[in-house]
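The complex is shown incomplete by one protein chain, all other protein chains being positioned as in the whole.
Let's turn to chain A:
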Amino acid sequence: MTALLEVEDLRVSYGKIEAVKGISFSVEAGQVVTLIGTNGAGKTTTLRTLSGLLKPTSGKISFDGKPLSGVPAHKIVALGLAHSPEGRHIFPRLTIAENLQLGAFLRKDKEGIEKDIQRAYDLFPILGERRKQAAGTLSGGEQQMLAMGRALMSQPKLLMLDEPSMGLSPIMMQKIMATIAELKSQGTTILLVEQNAQAALSLADQGHVMEVGNIVLSGTGQDLLHDESVRKAYLGED
């Protein structure tokens, strides 16, 4: 059995600057895999390439058995790869309900969509209370909930979350992480990019440490959590 997502020797450049320098990793169905690393390590670039917003210079990506090279971003969603982008990027002047409906843009099953919107409201009750409100009026944490809820609306086989805890208060961060744990327990496959390495590794089945465009260390979440170099570099220990 092959993995749901397989990335092989992926390289991505912005003009002459190579941001991702030949990385390989895979995500099995049902797993939570995390990429950790400092700013500029190439984590966001990797996710944006997987979802088709950036074109790789070389390397292979296969998702659900199909190659993704040359597939435009709007068709990648249809294959079951959803991306909740860094900085949340909700549609600020549309309502919460409209944002969620856009997450289901390619779906035709009206009843199923309604059901999933209700599920998003159950997962994040605050979104249900404010469904008619413009999304731009939500707090940062609430916007993050909306971005995650919206990504789930496409019924993805793989959910990619880019820095879901960025800029959030510790309480909100805990809430978001608890939600990711809940999604994991429901069997959602997740590729998680996080700067909060502690939280991400505690959740992850598999983790990869990125530094300036390369994966420098890989292991299970627990292994990396107890790795001395990881503890020094990313968990703030001396």
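FYI, contacts are C-beta pairs under 8 Å (C-beta built on N, C-alpha and C of every residue); 3 or more make two chains touch, one makes a residue touch a chain; residues count from 1.
Note that in this section contacts and distances are computed from a predicted model.
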Requested in this report: Consult the UniProt record of the chain that does not appear here and report its protein name from "Cytochrome C oxidase subunit I", "NADH-quinone oxidoreductase subunit E-like", "Urea ABC transporter, permease UrtB" or "Heme exporter protein B".
Outcome: "Urea ABC transporter, permease UrtB"
Report task. Check each of A:P85, A:G207 or A:G221 against the chain that is not shown and name the one that touches it. Result -> A:P85
Report task. Among A:S13, A:T57, A:Q101 or A:Q133, single out the residue that touches the unshown chain. Result -> A:Q101
Report summary line: Answer key for A:V77, A:I96, A:M148 or A:L225 versus the chain not shown reads A:V77
**Report entry** Candidates A:Q31, A:T44 or A:S154 - the one touching the absent chain
**Finding:** A:S154
Requested in this report: Spell out the interface residues on chain A facing the chain that's missing from view.
Outcome: 51-53, 72-75, 77-78, 82-83, 85, 89, 91-94, 98, 101-103, 105-106, 136, 150, 154
